[in-house]
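This report refers to the structure that appears directly beneath it.
Here the complex is missing a single protein chain, while all its other protein chains stay put.
For clarity, chains are labelled A and B in written order, and residue numbers in each chain start from 1.
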Amino acid sequence: MKIALAGNPNSGKTTLFNSLSGKIEHVGNWPGVTVERKEGRIRKALTDRNEYMAIVDLPGAYSMSPYTEEESITREFVQTENPDVILNVVDATNLSRSLFFTTQLLELGIPVVVALNKADLISKRGIVLDAFQLSERLSCPVIETVATSGGVGRGLIDLVDALRQVEGTKQKKVLSVNVSDAHSKQEAVELEKKRYEKVNEIVASVERRAVSSHKQTLQDTIDRVVAHKWLGIPIFVGIIYLVFSISQAWVGPFLADIFVSWIDAFYAWVEGLLPETVSPVLSALLLDGIIGGVGALIGFLPLIMVLFFSLAILEDVGYMARVAVVMDRFFKKIGLSGKSIIPMIVSTGCAIPGIMATRTIRNVRQRRTTAMLSPFMPCGAKLPIIALFSGIFFADASWVGTSMYLLAIAVVIVSGLIIRKITGDTSQSYFIMELPEYRIPSIKRATVSMLHRGKAFIVKAGTIILVCNAIVHILQTFTWDFSVVLENAPETSILATLASPLAFIFIPLGFGIWQFAAAAVTGFIAKENVVGTLAVTFAVTNFISVDELALVADGSQVMNVFGIGSVAALSYLVFNLFTPPCFAAIGAMNAELESKKWLFGAIGYQLATGYVLSFFVYQVGTLITTGSLGGGFIGGLIAISVFAGFIIYLINRPKGSVILSKRVHMEA
Amino acid sequence: MSMRLSEGRVNSTYMVSKIDAEEGGMEEFLFTLGCYPGEPVTIISRLKNNMIITVKDARYSIDSALAHAICV
Partner (left out) sequence: MANVIVIAVIAGILAIPVWKIVHDKKRNIRCTSCSACPLNEGCSLEKQK
């Protein structure tokens, strides 16, 4: 039996899907979290022993008409995959809109079961609903559910029963409206209006509202402050600062200290196990390459998990939709719409889904621009790098992480403007976004999300990062003639000789040191590698308890270990955050941009952005702190002039070819 | 003389008379939300370039361009 889960955006489909299937899919209290269908099966606790009930979660849709990409996916699935039952998730607090879609689903002939979700909110809002009568009027079962409640979830057993009962039956239509009979668009609209009339009539007979939804509420007052024209941005900055304070200055380091002591104990334990007869090359590979490298990254796990937890809470409250409203103003100016903000917010978790979420943007130029710019947002993999540098060079200052988010937004806006100038496309889109209700965040949901992401972090550290660290360690242990590198000549290793030419390019950025160059390169495989590679190449296996290294107390000692000061460290951080995120993200960009020209343009642009920003951070920072420019200024300036010149050329060249290629794309 | 929603006052309810959107498909999309001629729209608040409106029982944030496209 195959069940399709369909309903309006933010009606709680994915939450219900999770409760039904026992899966832990990403949910957020803002519309548009699901952009592709997801499949699962109803968990055993809810089904009979040998029963197989497959369930497919579809993106939210307001109707069966394919206005949006999400709706097309939903429509296509329902029409071609022939689900046995449609489980229509209806937001009980918004019947008058939801039932429009419901009545369309009822016409497909496939049996429908309505889950009247958010049933707990109805009484709170002084709404009285007659579910029995609604069921009669729609001629389909209507079950009240509270998908967010813990355990089995209210109404879930009844729901599964109802699904079972209707299987194989034919759904009765409730409306005589048949839009396919319409001869003209005008006629179709008239028929659809009849549908609304019918819906209004049903709602009027089953629902009593004590408070009209047109009245101002506390929520509206909060919105007026949070999305205020002047206050919106400072509030956003304050919240991000708070998140970083909690995760990197208050709770995070405390937990990390405990955690790191365990890693150190493990390191010492393994070291003790190795007999003295073991070759030093092998023991170093095992201890410093594998355990040390992965351990250095894993040491950040507590910090990252606290951060994930805080972000999950923010998302659950419903704040993200307000961020979109605040940002829309700036995005308007660069020709992007509110739809572009969603991929950016998603990218703060991981750029890959962020890039893929751009699929819902209809305008080609806007879609490509968004896919190209989303990776600038600091994703989960970049967080350990931020934590590393703010911990070692800036004494866990929360402003480092906060400023990276703000810088990312600024880069996105400036870049959007440049791309608009290059393409010459000045089209604009309207912005409309449903504002979900604020709600008390669920500690449980945030915890589950945090544990899940923490697990993904460990898996990545234990797989791709571990292998890369081992390779890096081997490459720095041997010279080209496969003899072991001498203690006093680390620059003769394979790794050093490979990375040194690159390091030369980085001199104007302040970190022309082969270890940093190597870490930047491994960072393209996965950003977490930056931390791992630095740990391996500098043989520092503990970045958390920096006090033990006596790094914080005396800046010069930091210089002794890493060979760079805090200005260059900030420059290096910026470089890693604003160059292309990783190969996987580039793969996703390739799929979504659908154009090699745009792909290479995007990669080139991202590399140039990282370089230019890093150059300015280092040179200006050095000028401020020492009164003179940093090394390699002229060389860097020449490189930047070349980038700038190329972009100016692209902006000023005739635009005909771009428009032509766009038209070809749209026809294809 | 038709007025635009963008000129409307906060806390007032208006009847939609026409959707005058340039972007194709927008009119249809608004329709699926329940925002079409003859239906009421309430302005909840006005932020810099956006306004928050109520259509049916849901809150939406729309930009001034879209507010201008809704004739009331």
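Methods note: contacts are C-beta pairs under 8 Å (C-beta built on N, C-alpha and C of every residue); 3 or more make two chains touch, one makes a residue touch a chain.
Fair warning: this is a prediction, and the values are worked out from it, not measured in the lab.
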| item | value |
| --- | --- |
| For the chain not depicted, the shown chains it touches | A |
| Option touching the unshown chain, where A:239, A:584, A:620 or A:640 are the choices | A:584 |
| Per the touch definition above, residue among A:128, A:204 or A:278 touching the missing chain | A:278 |
| Which of A:121, A:464, A:521 or A:650 contacts the chain that the document leaves out | A:464 |
| Footprint left on chain A by the chain that the document does not show | 23-26, 28, 32-40, 274-275, 277-279, 282-283, 285-286, 290, 346, 349-350, 352-353, 356-357, 379-381, 449, 452-453, 455-456, 459-460, 462-464, 466-467, 470, 583-585, 587-588, 591 |
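Definition applied: only the chains that are shown with their structure count from here on.
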| item | value |
| --- | --- |
| Centre-of-Cα separation between chain B and chain A, whole angstrom | 31 |
| Contact footprint of chain B on chain A as seen in their complex | 62-63, 65, 67-68, 93-97, 100-101, 189, 192-193, 196, 213-214, 216, 219-220, 223-224, 227-229, 232, 321, 324-325, 328-329, 332, 338, 362, 428-435, 437 |
| In the complex, chain B residues that touch chain A | 11, 13, 21, 23, 25-26, 28-34, 36, 38-40, 42, 44-45, 47-50, 52, 54-63, 65-66, 69 |
